[in-house]
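With one protein chain withheld, the remaining protein chains of the complex are depicted in position.
So that you can tell them apart, the chains are marked A and B in the order they are listed, and the count of residues begins at 1 in each.
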Amino acid sequence: MNWVWFHKLGSPPHFYRLAGKMLPWFAWPALLLCVGGTYGGLVLAPADYQQGDGFRILYVHAPAAWLSVMVYSAMAVYAAVGLIWRINVAHALAASCAAIGASFTVVALVTGSLWGRPMWGTYWEWDPRLTSELVLLFLYLGYMGLRSAIDDTARADRASAVLAIVGAVNVPIIHYSVTWWNSLHQAPSVMKFGKPTMPASMLIPLLMMLLGFTLYFVAIMLVRARGEVLRRERNAHWIAAAAEET
Amino acid sequence: MFSAIKLQLWRGDQHVLRGLCFTVAAGRCLQLTGVNGSGKSSLLRALCGLLPLEAGAVVWRGADTAADRHAFHAELAWLGHGTALKGDLTAAENLRYSAGLRRTLSGAEIDGALATVGFANADQRLARQMSAGQQRRVALARVLLLECPLWLLDEPTANLDSRGQEMFNQMLDAHLQRGGLAIVATHQALALPAQRLQELELS
Partner (left out) sequence: MSAPEPVSALKAGSMLVRRDLRLALRRPGEWLQPLVFFLVVTTLFPLATNPELSRLRDMAPAALWVAALLSSLLALELLFREDGQDGTLEQLAVSGLPLAWLLLAKTCVHWLLTGLPLVLVAPLAATALGAPYASIPGVLAALLLGSVALSLIGAVGAGLTLGLRRGGVLLALLVLPLAVPVLIFGARATALAIALEPMAAPMYLLAAIAVLSATLAPLAAAAAVRISLE
């Protein structure tokens, strides 16, 4: 198989231009899907028979939670690629993902807590999903803390790559242990739905929001990664040429 | 026997090595000179494999060292800035547990090496009670005991008095005569015959 495209992608000027071109293709669909999904979720979808209108926060909570895990996986994959093939652009991508993933985790926690208020009566319960999200947030913060503690960019890249990979191996174990722990002490979470399946009118906005959030993540990641690449390559010749292009 | 091919190295934003090439044959010593900050230590660490190179290859006995690091390291004696002496052990104990990690050593060999570097073995002081010069001598004794063909030494004569420097020159000469190689970063003049000495100035 021809791996030239892969190595070409690792070239900073090539990546910078490609990311710039791809950006609108992710940003606009993301906007449309999120708007559509929000409208569908808030207005068109019927109220849940058990939870009434309170469940609608799911349309933000579920995509945010899903993405918080997906972004961590993406970060770990980029980090591994950067570590194994020594590609600087991959490390830049991993660095860009961290803050986005942490933000999604915070959104998931806050929306989960807000959802809990009408459902459980309190703003916080040690629900297994929320507790896992909390530990995931600590993993993100640890990753960002390690990066900022090391001055040399190359060493920071490699050290945080090892951490990301170790964390990725641990995330399933942590999730399993938290679920196990919770099953000992509490009834299953109220986060599940009253019905085994959701009707299409509820499901479609959810899928739209999910896809919209994912595209939004890619768009923001590309913006951040371009900035990261510029910062790393600030002394290189191609920067001046790129500045003239835009 | 040892070559560096088109080495490229960055330290942070600094482009320290730009396509450096050199070869060292058996029985010869390469002396690295250059002002402070010119990259002598970085070059030595990169040759060792402690610093990753952005491009280029280090070749030992015809094989790329990156391909089989363990085989390369087995024949390498490295002396960096830190002496790697444990402060709470005596000189003999330090040698037994550091050189002894890689080679089976007898007490007599340890005593012999300490005598060669001019360290009185009757001295049972712990390493943290020794002067910097004495610690260097013990570190050099370790290099001797490892009996490796390739020596990479970063400022080996730091803190040594003139007798110590003479001892080092003799030690280095004997090593080269046995067919060994050395790459040494030092400002000190190495008293070696001209055909054994190469110089490389880094700027």
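Rule of thumb we're sticking to: contacts are C-beta pairs under 8 Å (C-beta built on N, C-alpha and C of every residue); 3 or more make two chains touch, one makes a residue touch a chain.
Predicted model only: the values in this text are computed from it and were never measured.
Every shown chain that the unseen chain touches in the whole complex is listed here: A, B. One of A:Val135, A:Ile204 or A:Val223 touches the chain omitted from the figure, and that residue is A:Val135. Annotation for chain A: contacts to the undisplayed chain at residues 135, 138-139, 141-142, 145-146, 149-150, 152, 154-155, 158-159, 162-163, 165-167, 169-170, 173-174, 176-178, 180-181, 184.
Taking the complete complex into account, residues 26, 48-52, 70-76, 78, 80-89, 93, 97-98, 100-104, 147-149, 178-180 of chain B touch the chain not shown.
Rule of thumb we're sticking to: only the chains that are shown with their structure count from here on.
Centre-to-centre separation of chain A and chain B, using mean CA positions: 48 Å.
By the touch rule above, chain B contacts chain A in their complex via residues 10-13, 52.
Chain A makes touch with chain B in their complex at residues 86, 151-154, 235.
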